[in-house]
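With one protein chain removed, the remaining protein chains of the complex are shown where they sit.
To keep things simple, chains are lettered A and B as they appear, and every chain counts its residues starting from 1.
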Amino acid sequence: MKLQALAELLGGELRGNGNTEIWGVSGASDAKEGDITFLAGMKWLKEVKGSSASAVLVKEFVDEIAKPQLKTGNPQYAFAKLLSHFYVRPHPCKGISSRAFISEKASIGQDVTIYDFAYIADGVRIGAKSVVYPGVFIGEDSTVGEGCTIHPNTTIRERVTIGSNVVIHSGAVIGADGFGYVFEGGVHHKIPQVGTVVIEDDVEIGAGVTIDRATTGTTRIGRGTKIDNLVQVGHNVQVGRNVILVAQIGIGGSSHIGDHTIIGGQAGIADHTTIAPGTMIGAQSGVLGEVQRGIYSGSPIMPHRDWLKASAVFARLPELKKKIEELEKSIRTIQSPEEQ
Amino acid sequence: MKLQALAELLGGELRGNGNTEIWGVSGASDAKEGDITFLAGMKWLKEVKGSSASAVLVKEFVDEIAKPQLKTGNPQYAFAKLLSHFYVRPHPCKGISSRAFISEKASIGQDVTIYDFAYIADGVRIGAKSVVYPGVFIGEDSTVGEGCTIHPNTTIRERVTIGSNVVIHSGAVIGADGFGYVFEGGVHHKIPQVGTVVIEDDVEIGAGVTIDRATTGTTRIGRGTKIDNLVQVGHNVQVGRNVILVAQIGIGGSSHIGDHTIIGGQAGIADHTTIAPGTMIGAQSGVLGEVQRGIYSGSPIMPHRDWLKASAVFARLPELKKKIEELEKSIRTIQSPEEQ
Partner (left out) sequence: MKLQALAELLGGELRGNGNTEIWGVSGASDAKEGDITFLAGMKWLKEVKGSSASAVLVKEFVDEIAKPQLKTGNPQYAFAKLLSHFYVRPHPCKGISSRAFISEKASIGQDVTIYDFAYIADGVRIGAKSVVYPGVFIGEDSTVGEGCTIHPNTTIRERVTIGSNVVIHSGAVIGADGFGYVFEGGVHHKIPQVGTVVIEDDVEIGAGVTIDRATTGTTRIGRGTKIDNLVQVGHNVQVGRNVILVAQIGIGGSSHIGDHTIIGGQAGIADHTTIAPGTMIGAQSGVLGEVQRGIYSGSPIMPHRDWLKASAVFARLPELKKKIEELEKSIRTIQSPEEQ
């Protein structure tokens, strides 16, 4: 495909040879001749200049780059669109394998693919064009919307509702019992977890993620939210729309995460926490209580800038302690010079 | 069901209209008319008063609540019992699917249910009334007791012993090799992991939990212990009875966790750690060595109160550093006024 044609496809502006042949799309470090790559920011300029790519997607033309450039408002978005254009093909409908188990009481939409060894229980409904890979379990009366991809070995328990265009990666478990016990007579008694889980449209759920069903009521993941691998979402949690949860986060029961919040990897959110929309939480943070909109880090969290400054001082604590001891000594000398 | 009947069922004391019809049981935030809810403590009073519930389980009658009240010694326990009463039905025996693999050398008890695509290896024994869901693997010579529920896509490796009334959630892996290598000749050589795992009665194991088999000997989870999702238990670990392990905890090899210990989410326990019975460890803590009974937080841990105080000062470290510098300057001025 010629670069000129890509410019037309993306509605971008071209600088350099429009006849450059583009065979592929690649990140700068992986690019080879014939690839188009992108410049995400000036900190990547050296890597992009040094790459073998034949053209670059940019936000503004950059004189230091000798390669042909294609200017678009959001070069990373253009990159994503080109990856789709070059490499992504819709999963062809392969029908329903006779080696899957499909309850007679399940309702399967048009052009659904269900592979071998998938188990579809009574009362399940699966929307058109969804793909269910081998080893997937979908429990009684659960619903999967249209255009979903449920990757191998995923478990969706009973009475769970999955919206449309949802992707669930392998090993994820949606709707396991929440972790609720009451201590009486020296032992922990299980509180039955009879609620459910709702995953709204356009959500993506990473490999090995666990999202527990509510004790009563609903655990909810809002539309457009993206969850990385090995994240734990406790019972009755409400995650808003377009939230980003990076890998290995844990969210305790009944917490509310506002829309458009971004939480870094391995952060922990205590139960009954409320986080305002648009908040950013740093990796490995510990969060509890009511959190106003802002940028935070640390465990417990504090404003991110304060955390950066405090962390810088932390390493110098032994030195500070020594200074304090010297100050005390100096003061004693000043106060009682004869005793020294 | 009338509230009066519930009072008799629970052996509780009633205040208000015993003829109130109760159709369901629900947490305060999810409750609708006809539901009974519970008051776990006065901090939830506002939520309970504002809920649509038609009755409330309480520890002591609360004048501020206008709804009918049912007084029991442990309202949360009563709530759990009512949830069971209203919603939980025993899994009916569905027999053994011809599309499961059951070794001829396996021994399957009475009224066991085994679903499609489960794999039961040679020498496995499964006790009466247990339920094995699709995609479960049980390896050679492993034992599952009576009344167990093994959720879909769980893996139980060879020679593992599971007691009775154990629940294992989806994606859990019991008996994978412990992480043991010895470095020799520039590479890491595997130390064969030939021990096993014992899960005692009444244990519940969360989704995606990994419990490794011992190098030699046994990794053990004591009776009545409850383990939340995505917890890692290393080889040769001994977890006591009625322990609570919240999500995403990691426990290093050969550690001992005493009975009735409670450990918060994302805490890390180093290998060869010993924790005394009845200890409480805060979320995200880091624990090593010998830990006496107490309440701890931090990484490394310290008494919880000290950690609260130290954490409060942490955010003020830049300010303290500045004060120290000012003190140093003042001292210099006092000591050598002419030089300033």
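In this text, a contact is a pair of C-beta atoms (placed from the backbone, for glycine too) under 8 Å apart; a residue touches a chain by one contact, two chains touch by 3 or more.
Small disclaimer: the values here were computed from a predicted structure and weren't measured.
Summary of contacts with the chain left out: across B:Pro68, B:Gly135 or B:Gly222, the touching residue is B:Gly135. For the chain missing from the display, the contacting residue among A:Glu146, A:Asp177 or A:Asp202 is A:Asp202, taking the whole complex into account.
Take chain B: the residues that touch the chain left off the picture are 101, 117, 119, 135, 137, 139, 153, 155, 157, 171, 173, 176-177, 179, 181-182, 184, 186-192, 194-195, 208, 210, 212, 214-218, 230, 232, 234, 236, 248, 250, 252, 254, 266, 268, 270, 286, 298-300, 302, 306-307, 309-310, 312-314, 316-317, 320, 323-324, 327, 330-331, 334. Residues 25-27, 29-31, 74, 76-77, 79-80, 83-84, 87-88, 99, 115-117, 133-135, 151-153, 167, 169-171, 202, 204, 206-208, 224, 226, 228-230, 242, 244, 246-248, 265-266, 283-284, 311, 314-318, 320-321, 324, 327-328, 331, 334-335 of chain A touch the missing chain (whole complex, contact as defined above).
Definition applied: only the chains that are shown with their structure count from here on.
Each chain gets one centre point, the mean of its Cα atoms, and the points for chain A and chain B are 25 Å apart.
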